[in-house]
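Below is one structure, written out as structure tokens, with a few remarks after it.
Here we show just some of the chains, and they stay where they sit in the whole.
Note that the chains take the letters A and B in the order they are written out, and that residue 1 is the start of every chain.
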């Protein structure tokens, strides 16, 4: 096998050196009746030429990857500057382990410290961790954290939270004795409504809301924060489309206590759903309740600045079952990609990109709403996603759009909301050229 | 300050934080001109919903600044391509460039997770095929690729056990499990108890024998209570020894009405040789980022698939990828499933790499890799046996644990030995894990190291042992060859500084 340095002969010599007569003897401690006495039934080895041909053929079947697309809903097609992939492909970064040995891991550590800082800047909060698996698991961890902070067991979740974030949270908290209560969304505005919710009382640990929410509507976070704080609960804000940080008032500035977000928007390929990266930030006073890793400043004996993993006493390898979370391996390289994205685009580029997204989405929304039979059911301000109500069943309509016009027009909401057969969610980013939007509009008119 | 020959203002060795490098007005990006009619900003979004801090503090830099910054700091990392990275339990094997290339094929990289199934058949086939191979490798037919890392897989697996037992036994009041106890050996990785806790289990510790194995008597005793939901076992265990009583262990647990969870972090010692499913294990997670060489990326991404018995299969997370004739599709209709553990379908980019690993190795190569990894560990075990204290006699599998017992008499401890290893050009081994071994040095060479470099490692360790005797200060003050020396971690934790702040703010704080 070409990845194994020692040749068969060398291995024989080494076997002899350790006093063994055969490879089988290496496994003498495994009871005979536990050994697999046949070759694995997996394919024979492929050469590079064959392997690439195989995967190219598989990739070619992913026809959706080659079409103009207006899919969002938690995964966004943004432009990634070329240098990101070049830099994360430096083996110094991608083949290193978690930086347990700071003297030989300063590159990773400094980059994570920069990542933590940028997450604070974007979210408007004070402290951020060194990454979570993704937004969905971050929401779940935020709920668990709210329970640790408040020692309360009831959590009110917006009905306009991404359905998959909700499902994941349900799984996580099922056995933790936490009750998830549902807050409705307003059928006109598309925003979460708390008014009259029986859940708003002193036993509430947190309110969880997404903004822009699953329907693309920007929530009134200030009002939600006030409502939460009024009963001593935390406000957890989830952000699926992190590019919105470039234009929208930060959740921290609106009073959020925990902000979680999906970092995929920042230069990370769609890659059929992962790997992405969860951003997780909170207020300083809750720092010791954070799940996951933290990098902090340290000094060596000569006073030189360096960075280390710190506050490890929260973590599983020290606190074991009492840890703030079980997370160990997180999404380091993706966090690095996001850090490079945010560096390259920078203060101006993130804002400009966000504005382009919003402008293009506004244009698309306007053009679609002018079409006979199409309406936009929700009135709240939006960033770059919006729901469209078609005159026909959306699923079949989108299929025809794909087949006849070679456009993926959006996501039929019936996937998650069977009661909304004609609605679909459209997302527009800076990568959608006007000609694509116009083609979408023309296609919608025809199908 | 006295000028030393080694010039301290070395620019590439003193790269500042990106924020300190920022200058207003620099830019590293360009967008195409906006090609739609512009909506006035206030119409787009009311002012009170818009950011008003102008993202102050975020970097403003040219592309060149960015490239130099990250290139410079990258050179401060050790990495697999530089040399041996013998972190025990972490399985730092070669990360094939071919796999990286596969993951970047546009038909995969640009595929949206919510694309219609019929337009993403290639991706579904990748998931399906990888599931098949992992089932064959573990001997456990039910597979979900959804978990994002090992700990996530553990959580998933334990939730499945919980769901199974709840379905079988019913639940106590307040949704408490009937069987409250999850048994975990004292040598286990910290994620194990943390994951068990997430499922509402109380952790009880199983002690190890002086041989480094699970104590069967202790196990039986613990099981006698009748409230055991299961056991989380790592095999080979975290001291690198195969639990040769594995079948008996499984029997004890099963007889007590519990299930056996295996932490598959060390599966690289077994691939092609033996299968957990054949030993009585009910559910296992694999670390694709260990056994199947997907890169660690300085702390992720990983991927932690769960594999389980037919009996547990209905409890796996949804959606599951199934095949119907020539078509692959997602199946959400599994009423007994524990539900989703992650949006979408797991870290698909890692699935691609792991499948490429399996196909590149072939069945022969998979076994060959296991043999070579174990042989390399054995070679080190033998090479260092005279120099360092080896707490367990049994020949190790893929990793071997030593201690600092002999060196600590001279005041040189595991930490010092590890740091000194850096000066010899090696990444240190895992230290102080597992907790049951005092001053543990857990060494896992993997199959990706040749004999010559193994020997250099052995020689370096012996040389350090000699230094510990003859010139302990050299070891105690190591490393000497890095940009910075040992950092004061205690001080860092006492007064944590977890983010950069502008100079004014920082000094005010």
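As a convention for this text, a residue touches a chain if its C-beta (ideal position, glycine included) is under 8 Å from a C-beta of that chain, and two chains touch if they have at least 3 such contacts.
Note that the coordinates shown come from a computational prediction; the quantities given were computed from them, not determined experimentally.
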Can you write the complex as a formula in the shown labels?
-> A x2, B x2
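Please note the rule applied: only the chains that are shown with their structure count from here on.
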CA centroid of chain A to CA centroid of chain B, Å = 19
